[in-house]
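Have a look at this one.
Take a look at subunit A:
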Amino acid sequence: MIAIGLEGSANKLGVGVISHPPHGKPAQVLSNIRHTFVTPPGEGFLPKDTAKHHRTWVIKLVKQAMKQAGVTIKDIDCICYTKGPGMGAPLQSVAVAARMLSLLWQKDLVGVNHCVGHIEMGREITGAQNPVVLYVSGGNTQVIAYAEQRYRIFGEALDIAVGNCLDRFARTLEISNDPAPGYNIEQLAKKGKVLLDLPYAVKGMDCSFSGILASIDLLAAELKANPGQRDPVTGELITTADLCFSLQETVYAMLVEITERAMAHVGSNQVLIVGGVGCNERLQDMMGIMAKDRGGSVYATDERFAIDNGIMIAHAGLEAYKAGFRTPLEESTCTQRFRTDEVFVKWRD
Partner candidate 1 sequence: MEAVHPSSAAPETRVFSPIFKYPSAAAPLLITQGAEALLYRSTYLLPSIPCALKYRPSKPYRHPILDVRLTKHRILSEARVLVKCRREGVPVPAVYALDEAAGWLMIEWIEGEVVKIRLNEWLKSRKEGNVADGVDAGELLDLMTRVGSAVGRMHAIGVVHGDLTTSNLMLCPRSTEGVDGDAEAPKMLDGDIVLIDFGLASQSQADEDRAVDLYVLERAFGSTHPRAESLFGGVLKAYEKSFKGAGVVLKKLEEVRMRGRKRSMLG
Partner candidate 2 sequence: MALLQTVHLEHLPQSHAIHVALYQDIKNATFLQQQLLAGNTDFEYALIDAGVIVSKRHAFAAAYRAVNDLLESRLRSRNVHSEIVFSLSPNNNASESFRRFGITPSTTNLLIIKVTTPSSALTASEIQSHLTSSIEGEQVPFEDSILQQLTDVPRVKKIYKLNSNGGGGKKNGQLNGTGGDGLSISRNGEESERKELELLVLGAMALRGVTN
């Protein structure tokens, strides 16, 4: 069976074609392409402009994805699209495109939860059986574990998502958004050495990032106004790289901590990291150390699957489709708020 997936919940537009061979053989990625709306340094992406970007590119991407996959319309079993969560306007423009294809090609629609898309793709690619999932992106920070047909949220960010915190700090520093603000923070952080004191906000399995963002913004402003500050302990000159380093060390320690707590709670020793922030090598390192300490291991994917993409929507959508799930045209809406645990996961034991 073959599905096409359309994703556009944030600033990436992705289209992918997946094939599920019979007898439970591994899924095959036939194509997976993406076009990112990149804003100038110091600017974030606005819903209106992002939606316009998606509308401009969606047809081209669908054509290209079909061509690259080497399939024709008759090979496609269903059209999967992101129902939510995400930004309203971009979600809508992609949903409109999906409906159009559905009518044009006479194929069933499958609305997919974006977070479940990440999880299912991560499981498929890494082979992790029943991991605790850390889902970290610009819009989400969740610690998830599967139980009785649902992906249950054990912990999450109570204010802004970790990726949002990093993105906004990149804006403060006016770092390039190309290829991604978080990526550029990571490169800068590699040159940092001094650990500056930031709030550490973990509460049980939840955490919050807005206080940390306010503190690091303040430190950045102080450093800008008054360069040449030295670390009181080591006497080292404090740089922007140190700010990025301190921010990463602090927020990733928080994420690893809440993940470990969830693992202890459910008695699992596998972790799967999904979402754009999951590409961060320092986060993967730290998670790896923790998992090893617990006698387990960490699973992560590369940017093709970790960053928002169409293939994960196609994959999770096809799983649901095979389990009998359809989204009738009149119900093919999208929603900004769509919690991971609202999805009934019929395709798992």
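A word on the picks: all candidates are chains of the complex that A comes from, given by their letters.
We take it that a residue touches a chain if its C-beta (ideal position, glycine included) is under 8 Å from a C-beta of that chain, and two chains touch if they have at least 3 such contacts; residues count from 1.
Please read all numbers here as calculations on a predicted model, not as lab measurements.
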**Prompt:** With reference to the defined contact criterion, which of 1 or 2 touches subunit A in this complex?
**Reply:** 1
**Of all residues in subunit A, those that touch candidate 1 in their complex** = 9-10, 84-87, 114-115, 139-140, 153, 156-158, 161, 195, 197, 200, 203-204, 206, 249-250, 253, 256-257, 260-261, 263-265, 285-287, 289-290, 292-295, 336-339
